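Just one protein chain is left out here, and the rest sit where they should.
To keep things simple, chains are lettered A, B and C as they appear, and every chain counts its residues starting from 1.
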């Protein structure tokens, strides 16, 4: 049986990826897809995914949402902030891919998202949708806050050590340009981005508070804009608490292997140097590797596709769990984009 | 008057860049250029730089070196290791662009360069050629060890704070592929590199010991291979000693401004986010920026062109100093490659 | 029921693509995959496709081929030339992705493939595997010569007009670097390819004779090496015979629409300018568009993914036909790689 789902905001890079992944999902069916920009156009003509539907307006999609079991919001945080209460009131279950419902503390929104949060009650009841770390709560959730792309890569890298950290981990992470969304601005033009690299929002990126909230520790985080289309690599430096300082490389490898042994989308590499964007682009996988120096320096790298495990793929993983489907459905066979 | 210089190893990316920069230098003249690979070919046909010379063999170049005031070695470390004593014996002054004479401690060579060092006396007398930090010793040097590309970017970023550090700085640095030299190996093919990012030699790169030797402190260093042709960005995280922890952003900016106020090739950006490869590719410049969070996290980014300030440009800056020329000659007008 | 197929030469870019596409095919099962380079390694670890198999040697694969219904050769032409008679003798049906059995005229092999052809009888009986143009013969074939990547794009662009041409069409086509195969040569390094464009084998590329043989006319063909990983764009200029010169743009669009109306993998764009690599990368599609000037100049562009419709996807399309499956199986839902 096909279960109907909706996508609101289907013309951004994340919305397009969602649409395409849904087309290959054996148990989910796209019931409604909205885009104020492409309203009236055929989905298949726009994004190549087999579909007989046309885009409707966001407003119409909200009105039709009750006909779907889950509504996925691929809208900017401010738009999600406004739509989620309406959709929940209409009885829909919601997966929000923005940051609008990720932070427990409403007071953080003005600084990190530039708006006052009007629904602290929903912040309290929303479930953070990172299945590898919060699987239990997802199945019954009414509202899933799908994690940020950086936040996914960094939490999966650090979670196994979270209880043994001394001091703030230091994380430099690099993302392909689709992470910034579809933008008609000069600084994202090919002529400006090709051959360039720079940091942005260093020490103040909006994914920092959700990482800290979930890991329970502070994290120093500097994002970099990378001249590639897809993919995030997070390079994480940690110091272990004194009780853990005698850990050997074998101990650490074992710790990660054990922690993720049953996770279908996480794999452990032989070292930090064995983790590359090419291992994951196109797929829902997260690849993680550790290296330890003789001096006790410990670095953990993790890689994901920002549009898949960092957004659309993880959203479907959550929908699978919400609907009682095998978590891997429609996601385990995604073909790598690396030649 | 034109002063004659020689290049040995002129067909690598660094050797080609040296050849081209020399062609635009008003006071230096290329007397001899060697390449065992291109021997007999016209320099102009190969690299486009106006020149009437042809490449000779490395052996012939060594024999002719005495006719030049300075010999620049753009050869692998093992080749430089063997050639330097011969050239010095023949009376030449030498700028070696490899790592063969950078480390005071001969015992480090087997681990980091994979050979036993046979000339510890020369390690003791060689001068580290980073003009902004060691200008005094360069003018009279017989043997200059031209710094590594990563080492240049990282030392210039950290030197102003070196006396006030608590703990090891953590440095993630990303380099374009020309940093690896001209290589016919599959992992450097376009199909493999485009769209990819990964770390390599994490925590054990050979530039680490020269950085630590010069800065006088340990540094955690993870290099990344970036899908661009040129450029290094170093993202450096530091903790200040307790005496310095009350430093404000203005204090830090002032510190950097003062430290580099008279340096023609270093400029200070408004923040870490204002430093980009595009600011420096094609030029001999180093651009540095700092950002400080309310929590006291301090990040310093620095960018250079790995082939210019990280290799050939810095070598010419050293030659200028050795010959009593204005340090900027032939280097201050280099055109940016950023459109 | 799963039908078993074999891949010989599974470690090239085409072999990897075949392996991944097979993993997503509902009715085909990979029985044997060989690679002398990766022998003994797990397929899943190497290419990310779900599989429990390990690579065997080419020799072992040939010995086991009889256990599979179809053997696909992703080997160099000289290797295919030698293997095909052995496989056919052992009773296997074969899809050869090289050019070894594409040309009827054995005399062309020394010039275009640099070897003497020893099996002219097989050249006479092999079937050219371009389903849109030769579907009838494919189903019963023992030996399919899978078309070249350029040849696929160009024939699909020109076939509807083949009967009405005056003079040689002129074709400039541009291919991503995976078209050249996996190569450890300096000229294919990232540092050399990024930012570059050039022609190669202008007027003498080995795909020219197969295009001419199939279309029945001479074609002027110049290939270009493009700094992208995947995709071919062919820009074809034709002059129509005098009887057809009054054709309007609407006539031409209608001609193409009609010719390909029932083809699941061919779509017609609004004009030549509406055809882009981004429309096809990752998929088995061919996209074609025409533009006609007031002066009667006619240009047809076509785009394919060189590794899918230009190689592995087309091979599976042929296997589907050979085994009586729906031609689209495992191919119609391929996700676009364009964000």
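We take it that a contact is a pair of C-beta atoms (placed from the backbone, for glycine too) under 8 Å apart; a residue touches a chain by one contact, two chains touch by 3 or more.
All values reported here derive from a predicted model rather than from experimental measurement.
Here is the thing to keep in mind: the chain we left out touches A, B, C in the whole complex. Contact with the chain not shown here comes from a single listed residue; of C:2, C:67 or C:199, that residue is C:199.
Considering C:229, C:267, C:283 or C:317, the position touching the chain not shown turns out to be C:229 (whole complex). Here one chain is not drawn; of B:172, B:196 or B:279, the residue touching it is B:279.
The residue from B:197, B:215 or B:307 that touches the chain not shown here is B:307. Residue-wise, the contact with the chain that is not shown comes from C:301, picked out of C:98, C:267, C:301 or C:317. Here one chain is not drawn; of C:218, C:258 or C:326, the residue touching it is C:218. Although one chain is not displayed, its contacts with chain B can still be listed: residues 13, 16-17, 20-21, 23-24, 47-50, 178, 229-230, 279, 282-283, 285, 307, 332-337, 339. Not every partner is drawn; the one left out touches chain A at residues 13, 177-178, 182-186, 188-195, 227-229. Against the chain not displayed here, chain C makes contact via residues 168, 170, 172, 174, 176, 191-192, 194-204, 218, 220, 222, 224, 226-231, 233, 235, 237, 271-273, 275-278, 281, 291-293, 295, 297, 299, 301, 337-339.
Just so it is clear, only the chains that are shown with their structure count from here on.
Each chain gets a centre from the mean of its Cα atoms; the one farthest from the centre of chain C is B. Legend note: the chain whose CA centroid lies nearest the centroid of all displayed protein CA atoms is A. Homomeric contact chain A/chain B is classed as same-residue, with over half of its interface positions used by both copies. Per-chain CA centroids place chain A at a distance of 36 Å from chain C.
In terms of their C-alpha centroids, the spacing between chain B and chain C amounts to 46 Å.
With centres defined as mean CA coordinates, chain B is found 39 Å away from chain A.
Within chain A, contacts with two or more other chains are made by residues 229-230, 337, 339.
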